[in-house]
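One chain of protein is taken out of this complex; the other chains stay put.
Chains: A, B and C, in written order; residue numbering restarts at 1 for each.
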Amino acid sequence: MYQVALFGAGRIGKVHAAGIASLPEAVLRYVSDVDGAAASALAARHGAEAATVEQVLADPQVAAVVVASSTDTHAELILRAAEAGKAVFCEKPIDLDLARAKACRDVLAASDAFAMVGFNRRFDPSFAALKARLDAGQIGRAEVLSITSRDPEPPPLDYVARSGGIFRDMLIHDFDMFRWLLGEEAVAVHAVGSCLVEPALAGLGDADTVLVTLRTGSGRLCQIGASRRAVYGYDQRIEVLGSAGMLQAGNLRRTEVRLATAEHVAEDLPPYFFLERYHEAYRRELAGFFADLAAGRPPSPSLEDGVRALELAEAATLSWREGREVVL
Amino acid sequence: MYQVALFGAGRIGKVHAAGIASLPEAVLRYVSDVDGAAASALAARHGAEAATVEQVLADPQVAAVVVASSTDTHAELILRAAEAGKAVFCEKPIDLDLARAKACRDVLAASDAFAMVGFNRRFDPSFAALKARLDAGQIGRAEVLSITSRDPEPPPLDYVARSGGIFRDMLIHDFDMFRWLLGEEAVAVHAVGSCLVEPALAGLGDADTVLVTLRTGSGRLCQIGASRRAVYGYDQRIEVLGSAGMLQAGNLRRTEVRLATAEHVAEDLPPYFFLERYHEAYRRELAGFFADLAAGRPPSPSLEDGVRALELAEAATLSWREGREVVL
Amino acid sequence: MYQVALFGAGRIGKVHAAGIASLPEAVLRYVSDVDGAAASALAARHGAEAATVEQVLADPQVAAVVVASSTDTHAELILRAAEAGKAVFCEKPIDLDLARAKACRDVLAASDAFAMVGFNRRFDPSFAALKARLDAGQIGRAEVLSITSRDPEPPPLDYVARSGGIFRDMLIHDFDMFRWLLGEEAVAVHAVGSCLVEPALAGLGDADTVLVTLRTGSGRLCQIGASRRAVYGYDQRIEVLGSAGMLQAGNLRRTEVRLATAEHVAEDLPPYFFLERYHEAYRRELAGFFADLAAGRPPSPSLEDGVRALELAEAATLSWREGREVVL
Partner (left out) sequence: MYQVALFGAGRIGKVHAAGIASLPEAVLRYVSDVDGAAASALAARHGAEAATVEQVLADPQVAAVVVASSTDTHAELILRAAEAGKAVFCEKPIDLDLARAKACRDVLAASDAFAMVGFNRRFDPSFAALKARLDAGQIGRAEVLSITSRDPEPPPLDYVARSGGIFRDMLIHDFDMFRWLLGEEAVAVHAVGSCLVEPALAGLGDADTVLVTLRTGSGRLCQIGASRRAVYGYDQRIEVLGSAGMLQAGNLRRTEVRLATAEHVAEDLPPYFFLERYHEAYRRELAGFFADLAAGRPPSPSLEDGVRALELAEAATLSWREGREVVL
């Protein structure tokens, strides 16, 4: 059984702590956080101990670390944990700065370190099933990918200010889905964006409503539509048109209840946000991490995947700012 | 935290063991089973101990027992556990014999025992939401209830032979849903049945495909359609027509993937069977049990609910056998 | 081209007049109605003439008559038109009185008359497609048929008073669907009913909410649920469970628009009532009538089908009144 340390006792740290607890092959040994009380509370809930980063890395029984601390600490923790011989699962992104992310990737690539980036959507049961069917040829060759990605409501402005902008913060997931689903890199990126939800974002040099178009080397096309607001709930859909059909992964519903009245026939809403929508995906990505580790397989998604998605976010930001198609 | 003992380490026992493990307010202390190896294995998986019934009941630290052993042991275990002062959660049915079930209920009614029957469907998120909307008046007054209840495939013949027949074994859940949803008792029952799936059932005096009609005192109507076979998966739907609308609770889907080809636009199937479909319901019914216990509330569904559903199963069996409407 | 006369210039007469106008193989020649002004108006609209029954039957150029007059005139008009050598399309029912309906059928059976009864639902595109798929074996052998049949609102009391009761007036369509879809006769009928929508119906010896169960000779089962009120619109659904799957024919929607708000995701309602829902079915049944006529095929549904459905309505009425299963 793998002994695991968790860095970060915040919202996503709690998700991963519960995920580890549900896996028979792993046990949570330590929780580390700059907020010692938060670390202690979360550790207590799962029979683990609060510890410093140094204590964690010095303990030879710790086989793996889960990095769920603030974004600016990711790269350093990855490097230190890998150096200490731990397998590393790190929440996206590696870093908001592309150069730092690449440097981190390069260091690990030169070693035999085991590091996985938390693009959880690859593990969503519906998206994973769509990918499996695509790979099985159920729609022939994929031609057009459409991704809809809308948050239920905009984040606080202070979060936005340090988020790296909507393309790095929010669409990075969608860029990873594009690469993963089509299995091919983009050769051109175009993005438009507006502040339609929160005018104050303009002052931060950010947008809240964006459309991105990508073209791959073989001419396949992808459109991503993202918004910081969808009042009906977290809207996460994927559609692939292929030469022999179409695959769609639709939204979940909170319940399967329908109400017919004199006005309409109404279904229940999608889950509110990512914690509800990707609950199972978070659990499965950790299971995948430990399965790769046990099998001696390179983990997937890799740090390279993290870098590539960030490159697309950079290109989209540039395209949007300069009003031009960016060739990669 | 409640220390809990589990009687029965079979399929449903495992579900409840995992359910207890997921609840912060309870901890599994003992597992007891006539198959000692099964008890030990399940206990080990959850940090509990294998024990005899006597050991469990003699331990004053055990606050509650979960009865998930074979049906013929339910009534006796309920009685002994209640006598020992334990709170009791018992899988349906109390007993296949109505007289024994009533006797058990009567003994507990004369004490201050705390006993709940496991009609898990009341705790299914969609069915519970439908009930809440019904009670909130979203469709006015309920007039007609339709329940569809189909297993994916018939059970082994030796299971059928000791099951008490389709009405007691399978439709008892639907009879409970009828009582729970309409909040009123039946005054007349009519049932028809056939052996269309498994001809050998006829030799056992059982049916595999049945339709039941119920009428309440105020004239409201209910139809239940049940089958031992639906090749597309476990079919569990509820529909209520009311004076101001209709509520429906539809099937879940394994994923939200849809495939459009030159032939059709295809959704994914419903979950295979009850373990998949009612996974969340099993967890929530145990949570409800401990919540009632903590709050000092009478548990729901009660032993009385268990007896009433069994009475309807008896009446339906009689109606089917004699080809006549049975007045209650 | 067939010259056609229409008896009845009321609501359903207008539907058939427009239907005839849309068919290249038929032309409306006469309209006859006790209300001469109504006959003249409808005739004028379609380039036809108002005429008496006698004039119509005396005109050798009239090849076919469509009987859409009041129910009590159907049997006589069928007999007279057949005697005059006209092909006859008659709205359901032949007569509310079973003996008269049988007598009418017997007279025509003894001749070589061509007469079709207007069970329009057989011609609904969705129901017809379901039937074709059933016959093609897409779900193996049919085992259970469920029919939902709900009007949007109850008819006026004076209509009800002369309607023959809900089983003859409304469920006769469903009884025909049962016979047509399963291709087998019922051996037992059970019905329950209540006055939940319009209490005054009780005084007329009628019900507004009913459930009917039928069993065929080979043990196949059917349940019909009907109500005089569904505030969300005309609810017309069919479901067939078979040994290898399930076929469902769902409601249409007025448009394909969906609205997602903070409350729900809402579809549009079903069509309001039969004129909207079965618009295409009415057109296709007339097309079928003329196609059978041109091909020299016996028309379907036949007068025999009309009699059989009425027999089931009688049996259901008896079952409901006496609270017992009726064996046929």
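FYI, a residue touches a chain if its C-beta (ideal position, glycine included) is under 8 Å from a C-beta of that chain, and two chains touch if they have at least 3 such contacts.
Remember, predicted model here, so these are calculated numbers, not experimental data.
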Selected from A:Met246, A:Leu259 or A:Leu303 as touching the chain missing from the view: A:Met246
Touching the absent chain when the full complex is considered, from A:Gln55, A:Ser146 or A:Ser163: A:Ser146
Candidates C:Val31, C:Leu77, C:Leu130 or C:Val326 - the one touching the absent chain: C:Leu130
Among C:Ser69, C:Gln223 or C:Asn251, residue touching the chain not depicted: C:Asn251
Absent-chain interface as seen on subunit C, which is shown: 125-126, 129-130, 133, 138-139, 244-252, 254-262, 268
Touch list for subunit B against the chain that is not drawn: 230-232, 253, 259-270
Contacts of subunit A with the absent chain, listed as residue ranges: 141, 143-144, 146, 148, 150, 188, 190, 192-197, 209-211, 213, 215, 219-221, 223, 225, 227, 229-232, 235, 241, 243-246, 323-325, 327
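In this text, only the chains that are shown with their structure count from here on.
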Interface numbering overlap (same over half, different under half) for subunit A and subunit B: same
Superposition of subunit A upon subunit C: rotation angle, C-alpha, nearest 5 degrees: 180
Mean-CA-position distance for subunit B and subunit A (Å): 39
Set of subunit C residues in contact with two or more other chains: 230-232
